[in-house]
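For this depiction, one protein chain was excluded, whereas all remaining protein chains were kept in their positions.
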Amino acid sequence: MLFYAVNRLALAIAIVVVVIAVLFCMVYVIPGDPVRIALGPLATPEMVASFRAKMGLDQPLLVQFTRFFASVLKGDLGTDILSNRGVATSVFEQMPYTLTLIVSSMLWAVAIGIPLGCYAAIHRGSLFDRIIGVLSVAVIAIPSFVIAVYALLIFAVHLGWFPAIGAGRPGAPFNQLHHLVLPSLAVGLGWVGYLARVVRASMLEVMGENYIRTARAFGLPRRTIVYRYALPIAVLPTITLLGVGIGHMLSGAVFAEIVFARPGVGKLVYDAINARNYPLVSGTVLITTAFYVLATLIADLFVAGLDPRVRANLR
Amino acid sequence: MSVQISDSAVSSSHGWTSVKRGFADPLGRIGFGLVLLLLVAAIFADVITVYEPTKMLPRDRFQSPSYEHLLGTDQLGRDLFSRMIHGGRVALMVAFPAIGISLALGIFFGLASGYAPKWLDNTLLLLFDAIRSFPTVMLALALATIIGPSLQTVILVVILFSAPAYARIIRTQTLALRSAEFVLASVATGASICRVLGVHVLPNIIGPILILVSMDLPVVITTEAGMSFLGLGVRPPTPSWGSILNDGYAFIRESPWLAVAGGLPIIIATIGFTFLGESLRDAYDPKLGKVS
Partner (left out) sequence: MSKQSGLTRRQTLAIGAAGFAALVSPRIVFAQNATILRARSYGDIQVLDPAYRKAAPEDDIMRSIFNGLVRRKSADSWEWELDAAESIEQIDGKTIAFKLKPGIKFSGDFGEMTAEDVKFSYERIADPAKESPYKDDWAVLDRVEVKDTLSGVIHLKEPFAPLWTSTLPTGSGLIVSKKAVEAAGGKFETSVPAWSGRYMIKEWSPKQRTVLVRNPDWQGDKSDFDEIHILPIEDEKTAELGFEAGDIDFTWVSVSSIPRYLKEPPKGGKFVRKPSLAYVWLGMNVESEPFKNPSVRRAVQHAIDAAAVVDAAYFGAAEPSTGIVAPGLVGHRDKVLYPYDPDKAKALLKEAGVESGFSCTLDILNKAERASAAQAIQAQLAEVGITVTIQQHDSGTFWSIGDEKAGEKWKTIQLLLNRFSMQPDPSWATAWFTPDQIGVWNWERWNSAEFGELHKQGLVELEPDKRDEIYKRMQDLMEESGAYVFLTHEAVGVAYRDNVTPGLQPNGTPNFVDFKKA
């Protein structure tokens, strides 16, 4: 276990290092000079030179990279060239909005997807099972931005049941919740299907295991077998999925934040790219990627810690 | 959101029977029907549609469906049905080359990685995993700003994300086959690496790969539509489902038909390919049905 954990951790760190390197290179190929954008076209050559020196842009590339890396390690992600605020500050200000969206999407997907999958597995081959099977594949396939636009069209524009834009008034939880419904519908719908499938498959497998059969032979009530013995094991694979899911949901969140004009890191990075605000772009992508890598890492370690079989199968 | 095929190795191939079995599944038939519909519509787009997809009649903007315009018209008075059908061409024009190139690269790097010395294998693996760790949309956004929006950019983005995934799966399969007896035997008779890979390894992994491809098509279509939705894909006036949907979003109160003409085919295409891929996969090897 320890060996696996160390290995997995090393991999995660290596990935983040590669990601930082890629990001650093990317900033150098995007057209448009960040200095010019920060200073405007009237900037004199002297101003440009001093700004470059201030940002360390006059140093050789390798030196710049080392510095960039060192400051990232220190938790300094640079300064937003338009607002002059720390990049980390901006990102962490927006992060809660995106996390709220992702977590609420995940929660409702879990709350609906797992019981559906479980029920389908218990009633294997029934009409309900088949319908759930088809529906879950269908909702997995439909892109979240299509769902977002349709949800907006139907529930906000035509029916007027839910607000169309924004995250709601601060300090008004009910209002914020109301604003969260449509975006989390768009982000989470596919996951209902995904989770239902996974739980169904894993439930069927678990139900075939010896100890469950033994429990049955002992005449334990079906309900007890399903909910006390089978389900806890069957839910395990979903935990790794949740780790991966965070990454997918981040992508979905970008669209949802754009369509519903919600604040969040997706909106932040979209706007930053439009404004050529490089430090903000690389900072945001770095943090979200690290976040994703961390989520996957935790999920993997968690599962490996719980179940040695999973550990053996993971690589 | 893709449904992934597990990395577990598959050693046997029984292609044709599995295709037949795939069609025995009603879901597979629905999927095949939808895909066929899509292909026929794309190929015979010029025959099916009456109007040029780019022909503008601004005075006839935002019409509801009628006999003349089956799906109504958009903000420039262009026939939405025609744009929707021609949008299918764009989707496939992106999907096939992108998947083809990804596959070629994936096979190359996957085989290389599977047969390479440990250090190279590890380096490649790290690279694959790093690329897959990026939040897709964010990297796509950044790339589109670097290269400029166009269909080629979309194809590039797809390759960047698909090739490593293919490579990783092919690597696993290769590793498993590498120690299989018939491969070892071939090596023992002095066959070159290229021969071993080409004659013994590749044919044995092509089955699962093709299924993977059919499952990946919806993801590619989604990527193209998503980027065009954000204005980073096709250039106007070329119709793409994503750009039609974006018009539908912009003019959501003027007419719901733009959103229908943009979104519906995306739903049909993704569901069609997914159903087809799923049933092919189940038929090929039910074990693959377990999500990794």
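Details
The chains carry the letters A and B, assigned in the order they are written, with residues numbered from 1 in each.
Throughout what follows, a contact is a pair of C-beta atoms (placed from the backbone, for glycine too) under 8 Å apart; a residue touches a chain by one contact, two chains touch by 3 or more.
Predicted, not measured: the structure shown is a model, and the values here were computed from it.
The shown chains contacted by the absent chain are A, B, with contact judged over the whole complex.
The hidden chain makes contact, of the residues A:V157, A:V181 or A:I212, with A:V157.
Considering the whole complex, the residue from B:S102, B:T145 or B:T274 that touches the absent chain is B:T145.
Residue B:G231 is the one among B:P65, B:P97 or B:G231 that touches the chain not shown. For subunit A, the list of residues touching the undisplayed chain reads 31-33, 36-37, 40-43, 47, 82-85, 90, 93-94, 152, 156-157, 160, 163-167, 169-170, 261, 263, 267-268, 271, 273-276.
Residues of subunit B in contact with the chain left out of this view: 54, 56, 58-59, 61, 75-76, 145, 148-149, 231, 235-237, 247, 249-254.
The rule we apply is simple: only the chains that are shown with their structure count from here on.
Centre-to-centre separation of subunit A and subunit B, using mean CA positions: 22 Å. Partner subunit A is touched in their complex by these residues of subunit B: 1, 3, 27, 126-127, 129-130, 133-139, 141-142, 145-146, 218, 222, 225-226, 229-230, 245, 248-249, 252-253, 256, 259, 263, 266-267, 270-271, 273-275, 278, 289-291. Those residues of subunit A whose C-beta lies close enough to touch subunit B in the complex are 11, 14-15, 18-19, 22, 26, 29-31, 133-134, 137-138, 140-146, 149-150, 152-153, 157-158, 190-191, 194, 197-198, 201, 205, 237, 241, 247-248, 250-252, 254-255, 258-259, 266, 269-270, 273, 276, 281, 284-285, 288-289, 292-293, 296.
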